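For this view, one protein chain was removed and the others were kept in their places.
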Amino acid sequence: MNTNKNLSVVINGLVKENPTFVQLLGMCPTLAVTTSLKNGLGMGLSAAAVLTASNVLISLLRKLIPSKVRIAAYIVIIAAFVTLVQMSLNAFFPDLASQLGIFIPLIVVNCIILARAEAFASKNDVLSSALDGIGTGLGFTAALCIISTVREFFGFGTIWGISIYADKIAPIAIVTMPPGGFIVLGLLIALINYIAAKRKGDKAS
Amino acid sequence: MSDKNNQTEIIKTGTILFLITAVAAFALAIVNSVTAPVIEGNNAKKQAAAMKNVLKDAAEFSQLTLDSQIDKSVSAIYSAKNAQGDLVGVCVSVTSSGYGGDIDMIVGVSTDKKVTGVDIISQSETAGLGTKAAEPAFKDQYIGKGKIDKVVKSGAKENEIDAISGATITSKAVTKGVNTAVSAAEEVLAKEALK
Partner (left out) sequence: MKQAFAIVLSAILTQNFVLVKFLGICPFLGVSKKTETAAGMGMAVTFVMAIASMITYATNHFLLVPLHLEYLQTIAFILIIAGLVQFVEMFVQKSMPSLYNALGIYLPLITTNCAVLGVALLNVQNEYNFIYSLLYGTCAALGFSLAIFLFAGIRELINEKDIPKPFQGFPIALVTAGLMAIAFMGFSGFSI
């Protein structure tokens, strides 16, 4: 029974309330770094790590933090974890760090993290907060991976850097440029809306 | 009474916030002391590998002081000596402004003022087009040449460079950087020769 509930917290963040496709939060990194699957996965996992860690700590401290200054306290905690991730990436994955660039420190202002801190971690116990962080974080990662796979495939003709058709047909370079980011995300959300509407229609009839 | 309550509450709130910040700063200081040397080592390794890459004969590099005549886009010049201790050329770190931002590169120049290699350290050019500047097919064109007169679409003659198709601005920017590096190298080499 209990594990069921825990599992549903994770699944909720991953699918039903997917932060990117359903709630449309954290759009900046979603558009900016999804030019290749490697970058998308790196960004997604970095944000998921920060989200889970900050959710746990905020949940632990939820009775201690005065409600008046809670947002400031959350921001400090999140910024500290982001800096930790930034330092570790710079030290151990320098290539990824230089690809993601300014968008690593900008995880601080990723609305997903502050939103989960305020809406979930400040009200729930440590375990569910951790699971919520993992679920939402993986939902974000999954969304980033989907977008970046599409963009890398059409824009570079590769997936994970492995050439699929790049030598035979020239890929559509604009997909990896800024306009491509907007358009691919728009088309993907439209596709999801279409599938969701169709499923609803099937159920109704 | 309520005033006093208010005051203690403000003090309590402030103390907690201060404690959180202090703990966060302290934790970061510890992690920084671990990662900072690793990051520095990475950068130094990358720089050394890049220099070795553009000037293959060199075994030992030493940084030279820049004088005022040298173009401002040059950030560092290293003189390169081979294993016997003879001067084989210089490596010039130069920044050129491309299509998407600055392009940082290292250019190796031999003692007879010919380019021995070009390496792009960092760039933010258009993925799939401008980023091709880092590929040998483009950057190896400079090897053995001196200053470049012109960037052409195709069929480059002596002292000309074939542009990357779809990335003329990037090609011109890299060429400008190489030319600046060669000029800087000429100045430095002239001085080294006098010594």
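The letters A and B name the chains in turn, as written, and every chain counts its residues from 1.
In this section, a residue touches a chain if its C-beta (ideal position, glycine included) is under 8 Å from a C-beta of that chain, and two chains touch if they have at least 3 such contacts.
What you are looking at is a predicted structure, and each value in this text was computed from that prediction instead of being measured.
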{"item": "Residue touching the undisplayed chain, where the options are A:Val76, A:Leu100, A:Ala121 or A:Leu138", "value": "A:Val76"}
{"item": "Residue of B:Val94, B:Ala134, B:Val151 or B:Ile169 in touch with the missing chain, whole complex considered", "value": "B:Ile169"}
{"item": "For chain B, residues in touch with the removed chain", "value": "21, 24-25, 28-29, 32, 36, 97, 99, 101, 169, 173"}
{"item": "Those residues of chain A which, in the complete complex, touch the missing chain", "value": "24-32, 71-72, 75-76, 79-80, 82-83, 86-87, 102, 105-106, 108-111, 114, 174, 177-183, 185-187, 189-191, 193-194, 197"}
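Here is the rule we use: only the chains that are shown with their structure count from here on.
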{"item": "Inter-chain centre distance, chain A versus chain B - centres from mean C-alpha coordinates, in Å", "value": "32"}
{"item": "Chain B to chain A touching residues, read off their complex", "value": "9, 12-13, 16-17, 20-21, 24-25, 27-28, 31-32, 34-36, 38-39, 42-43, 46, 122, 126-129, 166"}
{"item": "Parts of chain A lying in touch with chain B, wherever the complex brings them together", "value": "35-36, 61, 64-66, 68-69, 72-73, 76-77, 79-80, 83-84, 87-88, 90-92, 94, 98, 155-156, 171, 173, 176-177"}
